[in-house]
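Every protein chain of the complex appears in place save one, which is left out.
In order of appearance the chains are A and B, and numbering begins at 1 in each one.
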Amino acid sequence: MPSLSLRNLNKRFGKAVAVENLDLEIHDGEIMTMLGPSGCGKTTTLRCIAGLLRPDSGEIYLGDKRITDTSPEKRGVGLVFQNYALWPHMTVHQNLAFGLQLRKVPKEKAARRIDEALAMVRLSGFEERYPRQLSGGQQQRVALARALVIEPSLLLLDEPLSNLDAQLREEMRFEIRELQKKLGITSVYVTHDQAEALVLSDRIAILHEGRLVQVGTPEEIYNQPGNRFVAGFIGLTSFVEGRVASVDDAGAYATVRTEDNLEIQAAASGLQPGQKVTLAIRPEHIEIGEQEPVPSVAGTNLFQGQVLRGAYLGDIIDYRIGVGNWVLRANTPTDRMLQPGQQVWLSFAPDRVTWIPA
Amino acid sequence: MSSVAVGEPAERAPGRKRRGGREVFLPFLLLLPAVGLMLALYAYPFISSIYRSFLVKGQGALTLSNYVKVSELYLRDIFFSLEIAFLSTAVAAVLSILMATYLRLGSGRVVRLIGSVYRLPIFIPFVVVAQMMTTFLAPHGLLNVSLAQIGLVNLDTPPDLLNWKGLTFAFVWKQWAFMTLIVLSGFEMIDNTYIEAARSFGAKLHQVILRILVPMSRASLSVALILAFTSTVGTFTLPYMLIGGKTPTTLTVDIAHRVTYFGDYGVANALGTIAYILVVFTAVYYLRYTVRREVYEQ
Partner (left out) sequence: MGTKRFLTRTVEVVALVLLCLLIFGPMLGLVIWSVALRWYWPNLLPQEIGADYWRQALGLEKSLAVGAVSITGSLQTSLVLALLVVAVVMLLSTPVGYVLAKYRIPFKGAILLLFLMPQAFPQQPVFVNLLLVFTKMGLAGTFQGVLLVHLMVCLVFAVWISTAAFKAVPSELEEAARSLGAGGLRTFFRITLPLAMPGLLASAVFVFLTSLDEFTGTFFIGLPFVATLPMLLYSSSGFNLQFASVIAIVLLIPSILFMVIIERFLKAEYIGGIGV
């Protein structure tokens, strides 16, 4: 399987910039997710890769073949759409056979490949059904099989799960990932759902307003967000802004002082005294204590705060807690209810505090 | 309607799905004038046109003699009407599919401009079309004279176009735009992704048309075909003014001649009934399709 390389891609619609100077390498056999809010340029990029849009400038290489101007039908790309785009006037079999007929695959061989593809998505025996006779999940799997049956060198998926209900969506994430790994097909997956991206990607590319913001493995993206947008987009995060007051002798930890004189210890990794930074703290890393906590670990951040409000989410309660001028989000299990106005103690380890250049 | 106001539960939908008393009476009252007019001015003469096709002046009993006369005199014209209808509907259908495809898949200023200009013939009444075509297609009309300029036509022996050729041309000219409008409305209901999916699998333009666009908009395409066919069979104005009493001519011209020259309503009605029969399949399909759609939509 070839790798895919996007080089300095640009696309505008009228005056609106959809994609700007995008450089991205998708390795052989990798599944790369393009993640971002709607309008970030991820779908535009995907359509450029598929050949449905022509980029204004920049190049697209599949392996070492330049495909920037190649028409879509000659790219050998498998496409899965958000609305599945199963042709309603064709049966499942006819839908799968379409691409094979155009490739002049002999009938018997085509039938065998269709059988295999349907078995792969666990839909053997559904050949003669029409799309409207299938559930949403089944339609999605047919769409996947239709894209794969032509043995494409590249698989593109455009928000394929967003029309499914929550439970099915979660199952399908694993299914798509397993299938992709089994076939080892280079894949690009577009989504706005961060959970989906974290589960099924080898790497994630975060796009924002047409620009590539960060590329990395799910762990990297989650734990070391490159900027405030990424941190805010992936998972829940509270932000605190301040200036580095001091860095310890080993250069391991820094003390960051906010304007209202809170002092927060953070993992330093390259911070310089005097530098302005934004600190990102995830709710799951904050401990809430109702009394003054027992002797804390040295260096642990410990603040008194006031519960502003809580939201019952079923598995946890999500609280907003005022600390100085800042609002931090923190969770408790549902058997621990806190009252609005209640004084609490928050503690979190400096290693769990990441910083983003302000 | 005002009877609903006092003391009735508000969650009841206004004037919907209600039976009994004034609520059924009222809608029928509202329908009465229009329905009465249609019964008197359409349904009655429609039925009487079939009934009278079996009557001969001065004879009481029902007879087939009008049809015998039709088969003796007008068989050629019946086929001529059918030929014209099939030919012009087919040509117009192909052109309209091409045009609708162009308008559906194209983009840009030229496409938008053409998208509004092509509709012009739809709004031009048949009587004007007929006048236009008589001058345009006349032996020394604009078409032949223009073609003579580039040496395609010899004006001393100009091709005669005021026959099936001109009639077909005129019908295509008029129906094609209207069919494009209907076909295009069908094409526009097809989401882009269906077309993109086909293209990504390697479909070329003609394969996209024949395997995706056309089969996915069968309903609008058949409506377009039916309405064009019916209207071509039934149109009187255009053939009457364009080719008139030449042989062969259309059924509709024969009906008019039978009435105005001979006052022979029996044969005219037999011809009319045959015109009904020519379109009966398409008409039934259209009526069922539309009634079902209207009733389901509720």
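Rule of thumb we're sticking to: contacts are C-beta pairs under 8 Å (C-beta built on N, C-alpha and C of every residue); 3 or more make two chains touch, one makes a residue touch a chain.
Since we're looking at a predicted model, the values are computed, not measured.
Across the whole complex, the hidden chain's contacts among the shown chains comprise B. The omitted chain makes contact with just one of the residues B:Ile97, B:Leu181, B:Ala203 or B:Ile243: B:Leu181. Seen across the whole complex, the unshown chain contacts subunit B at 1-5, 10-17, 24, 27-28, 30-31, 33-35, 37-39, 41-46, 48-49, 52, 110, 114, 117-136, 140-143, 145-146, 148-149, 155, 173, 178, 181-182, 185, 223, 226-228, 230-231, 233-237, 241, 252, 255-256, 259, 265, 268-269, 271-273, 275-276, 279, 282-283, 286-287, 290-291, 294-295, 297-298.
Criterion: only the chains that are shown with their structure count from here on.
One finds 55 Å separating the Cα centroids of subunit A and subunit B. Contacts from subunit A toward subunit B in the complex involve residues 50-52, 71-75, 77-79, 81-83, 85, 87-89, 98-99, 102-103, 146, 150. Contact residues of subunit B toward subunit A in the complex are 191, 193-194, 196-204, 207, 211-212, 215-216, 218.
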